[in-house]
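With one protein chain held back, the other chains of the complex are shown just where they sit.
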Amino acid sequence: MSEDQIKSLEKEFEARIARDEKIEPKDWMPEKYRETHIRQMSQHAHSEIVGMLPEGNWITRAPSLRRKVALLAKVQDEAGHGLYLYSATETLGASREELYDQLHTGKAKYSSIFNYPTLTWADMGAIGWLVDGAAIINQVPLCNTSYGPYARAMIRVCKEESFHQRQGFEIMLKLANGTEEQKEMAQDALNRWWWPSLMMLGPTDDKSVHTAQSMKWKLKRKTNDELRQQFIDQTVPQADLIGLTIPDPALKWNEERGSYDFGEIDWDEFWQVVKGHGPMNKERMKARVGAWERGEWVRDAAMAYAEKAQNRKEKQAV
Amino acid sequence: MMSVKNWPLWEIFVRSKNGLEHRHCGSLHAADADMALENARDVYTRRNEGVSIWVVESKHITASNPENNGELFEPAQDKVYRHPTFYDLPDEVKHM
Partner (left out) sequence: MKNQYLYNYILGIADNSLILGQRMGELCGHGPSLETDIACTNISLDLFGQVRSYFQYASKIAGDGRTEDDIAMLRKEREYKNVLLAEQPNTNFAYTIGRQFLFDVYHLAFLKELQKSTDLTLAAIANKCVKEVSYHERFSSDWVKRLGDGTEQSRQKMQEAIDDLWTYTDELFHLTESDKEMVSQGIGVDATLLKDAYYNSVKELLEEATLHIPDSKYFQKGGKKGIHTEHLGYLLSDLQYMQRTYPNMEW
């Protein structure tokens, strides 16, 4: 194809997206669109399955049977969401095994929030409330993104996730209304998860490389800073409601802006974790790689069995 | 490390209740059709979404090429006489 032809295809492609048309797997698309989508969707999928680990850490220790089944169902949903997203990515020609390989060798990124440890039961509340809260803000606009399989996966994800944040907030609520010890546990969890949750919405707009292009392709509807502000504005009143204190002395309602002003985020910490030196980066990767390697003989066995069964069937047919 | 042979991809269709058609709801990996059915049950009907499941290995699906959309689908656009609104009837005519 000549350069001119590609240019005109690209123009038509961008126009389709601008008209809110969806792009489907077999449609022509610019190489950059494909690459960007493989990267973002697989990062999203990786975040779901690495995200199973910090919460999975408390399944065996959940304090009641009711909490245990809710947590199990939530972590299971995350596996499901990872699966939907890997499947959507596969429509662009990247196999799940390739994507795993990128994750396991450190080439692919995932949300850095999951590199923090879950130390107490209250962390299950804080993650559901804050981390899922921040994730929802990011995810809801994606239900309307330009790539059809991604949008469809996100609709399913968002529908299923609606109980996740409630599950977390209910845990916090119960702790905040509980004994002195429980209140302390809840406050401590909020203290530890608040700042990483703000960081989760990504670097500030002036440091964010992908935003303009992502906006055009509807991979993003709002900038990182706008999302962060939205998250803070909706979360602070929730904390007030249950009597917990946001660990930010600079936090203050700004009448003029109709938003909260907030303190400086420790971006050095953010970049340290992103670059692989957070408290749990190594452990999380070890757990993922370990599960995959321990599972290899199991997956191979299933394939071998399937082939044998197929052969038997064919022989019978002859 | 990668396995020599990976579980193939399957497309999953779920009927949400009798009377409705099966609808494509997503895909997953499985070593064989039985496993694909079991996995589909666990992955796509956790919330009571289905009463029947079809699975088909993705490689068996033949899809039309969007490049041919013009010749495939556009000719149907101006055949308005296939739709009831094409025909003018007086308002007094009922039940038609």
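First chain written, first letter: the chains are A and B, and each begins at residue 1.
Methods note: contacts are C-beta pairs under 8 Å (C-beta built on N, C-alpha and C of every residue); 3 or more make two chains touch, one makes a residue touch a chain.
Given the structure is predicted, the values throughout are model-derived calculations rather than measurements.
Participant: For a quick check of understanding: of A:Val140, A:Ile265 or A:Ala287, which residue touches the chain that isn't displayed?
Facilitator: Touching the chain that is not displayed is residue A:Ala287.
Participant: Using the definition of touch stated at the top, determine which of A:Arg61, A:Lys159 or A:Lys252 touches the missing chain.
Facilitator: A:Arg61
Participant: One chain isn't shown here. Among A:Glu181, A:Asp206 or A:Glu255, which residue touches it?
Facilitator: A:Glu181
Participant: What does the interface between subunit A and the hidden chain look like in terms of residue numbers?
Facilitator: 49, 52-53, 56, 59-69, 72-73, 75-76, 79-80, 82-83, 86, 121, 171, 174-175, 178-179, 181-182, 287, 290-291, 294-306, 308
Participant: So which bits of subunit B touch the chain we can't see?
Facilitator: 7, 28-31, 34-35, 38-39, 41-43, 46
Keep in mind that, in the parts below, only the chains that are shown with their structure count from here on.
Participant: Given the complex with subunit B, which residues does subunit A contribute to the contact?
Facilitator: Listed in rising order, the residues of subunit A that touch subunit B are 24, 26-28, 76, 80, 83-84, 87, 90, 95-97, 101, 152-153, 156, 160, 293, 296, 299-300, 302-303, 305-306, 309-310.
Participant: Taking the complex as given, what residues does subunit B use to touch subunit A?
Facilitator: 1-7, 9, 25-29, 31-32, 35, 43, 46-47, 63, 65-67
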